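Note that one protein chain of the assembly has been removed; the remaining protein chains are unaltered in position.
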Amino acid sequence: MPMKIGTEEFNSRVEKGINDGFMREAVRSAQGRLYERRLNAAEELGNWEEWRNHGEEIRRHTLENLDYYLEQLSDNVAERGGHVFFAETAEEANTYIQNVVKKKNGRKVIKSKSMVTEEISMNQALERIGCEVIESDLGEYILQIDDHDPPSHIVVPALHKNKSQIRDVFREKLGYLNTEKPEELTLFAREKLRKEFLSADIGITGCNFAVAESGSISLVTNEGNARLATTLPKTQITVMGMERIVPTWEDLDVMVSLLSRSAVGQKLTTYVTGLTGTRDDGDGDGPEDFHLVIVDNGRSKILGTEFQEALHCIRCAACINVCPVYRHVGGHGYGSIYPGPIGAVLSPLLGGYENYKELPFASTLCAACTEACPVKIPLHELLNKHRRRIVEEEGMSPAMERMAMKGFQYGAGSPVLYKIGTKLAPLLTTPFVTEGMITNGPGPIRPWTETRNLPEPNKERFRDWFRKREREAKTDG
Amino acid sequence: MGEKKIHNKESFLKNISLQLGRSKPVQVERPVWKHQPQWEVHKGASKQELVEILKKQCMLNHTDFYETDSDHLTELIEDTIGKYEGKSAAVWEDPRFDEYGITEYFNEKCSDGTFSYHRWDPKLGEQNIVLTEKADVGITFSDMTLAESGTVVLMSGNGKGRSISLLPVTYIAIIPKSTIVPRMSQATREIHQKIEKGEKVVSCVNFISGPSNSADIEMNLVVGVHGPIKATYIVVADK
Partner (left out) sequence: MRVSLFITCLGDIFYSKVGKDTVEVLERLGCEVDFPESQTCCGQPAFNSGYQENAKQVAKIMILAFEHSEYVVAPSGSCISMFHEYPSLFKDDPEWKGKASDLVDKSYEFTQFLVEVLKVENVGAFFNGRATYHRSCHMTRLLGVKDAPIALLENVKGLEIRELPNCQNCCGFGGTFSVKMGPISEQMVDEKVKNIEETEADVLIGADSGCLMNIGGRINRQGKPIQVLHIAEVLNSGNWE
């Protein structure tokens, strides 16, 4: 599936999310658990800010020198017998992957979780050439079995589904006979997927971080599926967003530590695997053929702009897990495979304002995301930069709003006009006041009073009181 | 050879360089980082303190933990295999199995035909995977061990197949006490330094912290997904 999910408009997506009671309960409880876990994982280190500073400096340096490190990476991959394909677009990436699969006569592909392959719609491209593609991350597998339901979270993709829904899907599509217990559902998936792993011709993975100094790629999982996908099939294809790279193994340590703690509150995930090239003589397992596909797909346009820090993201979802807007609308509300604060920053950059112009405004700029980000991306500031661009450069804001803001500029930009305006406020609102409250306001106040009361403006403004008091003090004195 | 290994590099990188305000990649030195908190973790801890940290973390990782000496190691392995109701095992081709008397123990255990074991043999090719997949217990040594996260580090190659720690339903890691370091930083520094010296990093480095697990269904933790369902880590005094 592409980055954009569904065709619904923003408002109806939001409404759908708000009315999905199960999803909201699931998100609420997940946020609660992950919040605690992440906080504990950060606190036990005692110097979390130092870790964040370190993460930030590594990401900043790497992105500032991305061309150099990508060149180093590709040379080292080739040195170790791998192939590297630099893909500027999704189409280029998919065509290359299709060609590798065709050349290998691949009929069955086993995949471990990868957001970038979702972004470029790789599965569909492979299915078009008659190849079976099987997702092996448990969450992704559930979604795939359920007629390709889109993911709603970048770490826990099936967060919006409950266990009885999953049982029903397994029953209907796979003939599952057991209960809705997560243990039984998981065991069933294990057995099904183990057969697929053993018979797949090709394993396709994403990449958490590539390591430039050795041409390695790293995969971070708890389930072990990425290990299977890179141990059993003869051919391995790894697809990475071009920014997912660190200079050295030492830096990999820091990024993986930050990722594990921020994503799931673990010190390390159960499996962290560093893979370099093809299998060595005498290995006995691992791929005989390795292809690394490095994807741009709009990322380079972000480099060198005020949004460059968005590329520092390590996809831990900490920002999603603290976001109060995500909490109430859920992942599908964002209309993108990248939801939450980072999604609201990234989706318009990769998918254009025409598709995602509402997302930067769907935030209170409360900065919970910025506070949670392990590599200190100033997410709420980037959201506000989007707003400025949409308004001032793209001219996409409503005419009424532009007029109102012009009015605000004149009103608050002139002490005289401001004083007249605030003086008039009580007079203008009087007709709408009952018992000191406005419950059904006119014009611009209406959306507010649809859900909340508004206090009536003071008859005596603060400044009137202050001046009066000063005068009285003078006459007294 | 002759086949082109890297495709489309020049135009792709040139575009990035231009975005970053230069015409082509320029050589950079990795800076000395201003912040290096990783070296503070369990700094100055003694070996025995690290063992305790490792033990505590193994519990959290749903990993059974034992400490023993080399005289009692095979006994402990026997018990663990018994607990796992294992009828077969797959192990690395690793001289440490001979050193610690485990090879001898297995040869004996197999003599009556009720138990079988497969020792990884690169010459057998794919047959290794088939045999390992059938084994009930996979056993490896640890090449480096991380106390903080309860992690064994396995370096592939020379008879040390990746599948052993992955395909069987249960897994035992034998940890020579000398391999224990505070955290991942020490392991990755060693790898980094080898690369700087021009050495080759092995094709697969695995950091493994207990049995596989998932919380993908309603955030409920289920232990045992695609990899082993149970794991035991045994710290053994070096021989």
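By letter and in written order, the chains are A and B; residue numbering begins at 1 in each of them.
The working rule: contacts are C-beta pairs under 8 Å (C-beta built on N, C-alpha and C of every residue); 3 or more make two chains touch, one makes a residue touch a chain.
What you see is a predicted model; the values in this text were computed from it and never measured.
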item	value
Visible chains that the absent chain touches, using the contact criterion stated earlier	A
Selected residue (touches chain absent from view) among A:Ile129, A:Leu174, A:Met405 or A:Leu427	A:Met405
Candidates A:Ala41, A:Val133 or A:Ala368 - the one touching the absent chain	A:Ala368
Touching residue (missing chain; options A:Gly46, A:Gly352 or A:Pro455)	A:Pro455
Positions on chain A where the hidden chain makes contact	14-15, 18, 35, 322, 324-325, 327-329, 361-368, 370-371, 384, 386-392, 397, 401-402, 405-406, 408-409, 411-415, 418, 422, 425, 437, 439, 444, 447-448, 450-455, 457-458, 460-463, 465-467
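As a convention for this text, only the chains that are shown with their structure count from here on.
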item	value
Chain centre separation in whole Å, for chain B relative to chain A (CA means)	30
Chain B-facing residues of chain A, complex	26, 29-30, 33, 45, 47, 50-51, 53-54, 57-58, 61, 64-68, 70-71, 74-75, 77-78, 80, 82-88, 92, 96, 136-139, 142, 156-159, 162-163, 166, 182-183, 185-187, 189-190, 193-194, 197-198, 213-214, 216, 222-225, 227-228, 230-232, 242, 247-254, 256-257, 264, 266-286, 294, 296, 300-301, 303-304
Residues on chain B engaged by chain A in the complex (per definition of touch)	5-9, 11-13, 15-17, 19-22, 24-28, 30-31, 33-38, 40-41, 57, 61, 120-122, 124-125, 128-129, 133, 146, 148-151, 156-159, 161-163, 166, 184-185, 187-189, 191-192, 195-196, 200-220, 222, 224-228
